[in-house]
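All remarks here apply to the structure that follows.
Apart from one protein chain that is not included, each protein chain of the complex appears where it belongs.
As written, the chain order gives the labels A and B, with residue 1 at the start of each chain.
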Amino acid sequence: MSLIDRLLNIPRFVIFILIGLAVFIPLLFKFLLPLKVLKPVKDVYDFIESLPEGTPVILSFDYSPDVLPECYPMSLVLAKHLARKKLRIYIMTLYPAGAGFALDVYNKILKEFNLVERKDIVFVGYFPSIAATILGIGEDIKNVFKSDYFGVPFDEIEAFKGVKNYEDIKLIITISGAAIPESWMVYANGRYNANVAAGVTAVMAAQLYPYYRSRQFIGLIGGMRGAAEYEKLLAAHNLATKGMNSISLANFVMVLLVILGNISYFLKRRRRK
Amino acid sequence: MGIDFAKLPVFFSVLIYVFFLLYYISRARKGEKLFLRKIPGIEAVDEAIGRATEMGRPILYVPGLSTIDDVATIASLNILSRVSKKSGEYETDIIVPNRNPVVYTVAKEVVKQAYASIGRPDLFKEDSIFYITDSQFGYAAAVCGLMVREKTSTNFFMGMFWAESLLLAETGASTGAIQIAGTDAITQLPFFVTACDYTLIGEEFYAASAYLSGEPILVSTIRSQDAMKFLIGFLILIGGFLSFIGRENLLEFLFPK
Partner (left out) sequence: MKKEIPIFIVFFIGTIGFLQYFIVGPLSKSVYTLLLEWFQGVQGMAIIMAVISLTRRHFHNLKRGKNVFYSFVTLVSLYGMIILGVFFGIGKGSTFDKIYEYVMVPLNATTFSLLAFYMASASYRAFRARNLESTLLLLSAFILMIGFTSFGDIISDKLPSLAQWILDVPNLAAQRGITLGIALGILATSLKIMLGIERSWLE
């Protein structure tokens, strides 16, 4: 087998090892690569910045464990921004497995920002019926958030005082690796004109761009890059920035492999001619 | 109780579409032959099943990972019926792993009926159509394992897919199977196009069942889709033109105040 043929048919395991190293090595070192903040992410940041203190905001953890590496960093950084802005945060989930991550972020934020439970932040738990829940919040939150995750009844929760529906809740942020953001868009934005922002996996982001362009989402955070951009905006470099270093190097290796494959392909074609 | 007036345009669009549908069906009933362009992915179905027969290996049919209320799953089950009939004619085994319990029960009946309709109910093997798990990646891992262990020579991925699409398609490619995919999941199309031999994109996937049946009435329904597409295209052009000249409302343009 000639060198060209070898480069044309690099075995799978070699590619896998190269990608594995490209992902792993950057995790061992601490460094900061440049990153430009793009408009879809900036729009979410600016919108939150424009909200006055004490505004009710929903942060919905609509994802499963398999997309945790992409979705968790953005959940954390968004929750931090909401807490820093002193907004009233309603944490919820429309995905059964989301409750664990939601509780984790809830506890972290509570501690880090010294928030008062059920006044500055409330965790309302998991809701099984997606459409019915989103539509229900549009009518009256009292019918949906009957109590918080820990069983404290609605009337005893200060964070709900004076809040009825999407007219009072100025922003909904849904973080997901599946189609739940589209449900928020169709029901909350479509029917009640609510402001919805989505944080999704990179694969899902391409599907949601049309809705961001048509302003059905006020902003979009796509994958690890989106989360890293958000961390940059907040000057709170954390999990996403670290992950972005790995992704950058892995993508670079992938591009090199494709270039190598194409060079050998051309050489072989020329030789054949 | 009242009518949601905001949705009236949708209602009328459906009515217009029903009109096109009935019109083309009546033309087909009169015996008129309607031309359809060749779709390589659908044309390759016969060849793919034939290849499995020649190699004496089973066919794998993945009906997507969504639930039965997803139209993509229903379209996939329609295609499954056609593929099962063909595989029955060739006496080639078909394996259908399922992620959703309801889809599993329907898929089982579809294959059973397909074999019965070609007069070969004896070919139906209950164990070949089975449920795996509701877990997305658990399912993907199991199907990848099946491809490797059973050495399926033809893989069909038809229906709704999410992030597991590339895992399935790339594993299939590594086993050397001929692969035909069809989906309406836009984000997964690039992965299938990259790793499969043929990919039915969006509406081609919905047209596949009618196309495979070759029945004039079913084929005529594809023409009704085209007619509707022309109408929508025309409206988009008008909208684009009006927007270009600064008028965004058709009614305002036609009847200025």
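Heads up, the rule we're going with is that a residue touches a chain if its C-beta (ideal position, glycine included) is under 8 Å from a C-beta of that chain, and two chains touch if they have at least 3 such contacts.
These numbers come from a predicted model, not from an experiment.
Interface note for the absent chain: among B:106, B:158 or B:177, the touching residue is B:106. Residues of subunit B in touch with the missing chain: 1-4, 7-8, 10-11, 14, 17-18, 21, 25, 69, 71-72, 74-75, 77-78, 81-82, 98, 101-102, 104-106, 108-110, 113-114, 117, 126-127, 129-132, 135-138, 140-141, 145, 149, 163-164, 166-167, 169-171, 173, 184, 186, 189, 191, 193-195, 201-203, 205-207, 209-210, 213, 217-218, 221-222, 224-225, 228-229, 232. Although one chain is not displayed, its contacts with subunit A can still be listed: residues 10, 12, 15-16, 18-20, 23, 33-36, 38-39, 64-69, 100, 129, 132, 202, 206-207, 209-210, 213, 225, 244-245, 247-248, 250-255, 257-258, 261-262, 265-266.
One rule holds for everything that comes next: only the chains that are shown with their structure count from here on.
If each chain is reduced to the centroid of its CA atoms, subunit A and subunit B end up 31 Å from each other.
Interface residues of subunit B, counted against subunit A in their complex, comprise 136-137, 162-163, 174, 186-187.
The touching residues of subunit A, counted against subunit B in their complex, run 12, 64, 66-67, 177-178, 201, 203-204, 206-207.
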